[in-house]
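First comes the structure, then the notes that go with it.
Of the protein chains in this complex, all but one are displayed in their positions.
Now for chain A:
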Amino acid sequence: MTRATEAATAIGILGTIYLALLFQWLPITLPPTIQEFILPVLPWWVLVTFGAYSLGNIGYHVMTFRDCPEAYDELQVQISQAQNDLRSKGIGL
C-alpha cells in the first residue's frame, strides 16, 4: 500500500464513521450535547488543531535550529591549511 492509499483508507474509514454518527444511521444514541454541539464542528476542530500543530512544530524547529559558527571557523582554518599544503605540492589555486 502506498502512503497515499494508506491515507485515503484511513480518511475513508474515519469519515464513514463520522457521517454515520452525525446522521444517526446507526442504532446508537449519543448524549445530546455530543450529538448537537460537538459532532457538527468536529471536522473544523480537527483541521484547526492540525494546522496549529503544524505551525507550532515548524516554528519550534526553526527556533531550535542550531547555528554552528564554530564549524565555519574550523573550516576556514582548514581551508587555508589545505591551500598552503596543496600549493607546496604544486597545485595552482
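Simple rule for what comes next: contacts are C-beta pairs under 8 Å (C-beta built on N, C-alpha and C of every residue); 3 or more make two chains touch, one makes a residue touch a chain; residues count from 1.
Methods note: contacts and distances are computed from a predicted model.
The chain that is not shown carries the UniProt protein name "Dolichol-phosphate mannosyltransferase subunit 1", picked from "DNA primase", "Dolichol-phosphate mannosyltransferase subunit 1", "Methyltransferase small domain-containing protein" or "RCC1-like domain-containing protein". In the complete complex, the residue from A:Thr9, A:Gln24 or A:Ser54 that touches the missing chain is A:Ser54.
What chain A contributes to its contact with the hidden chain is residues 2-4, 7, 54, 57-58, 61-62, 65-69, 71-72, 75-76, 78-79, 82-83, 85-86, 89-93.
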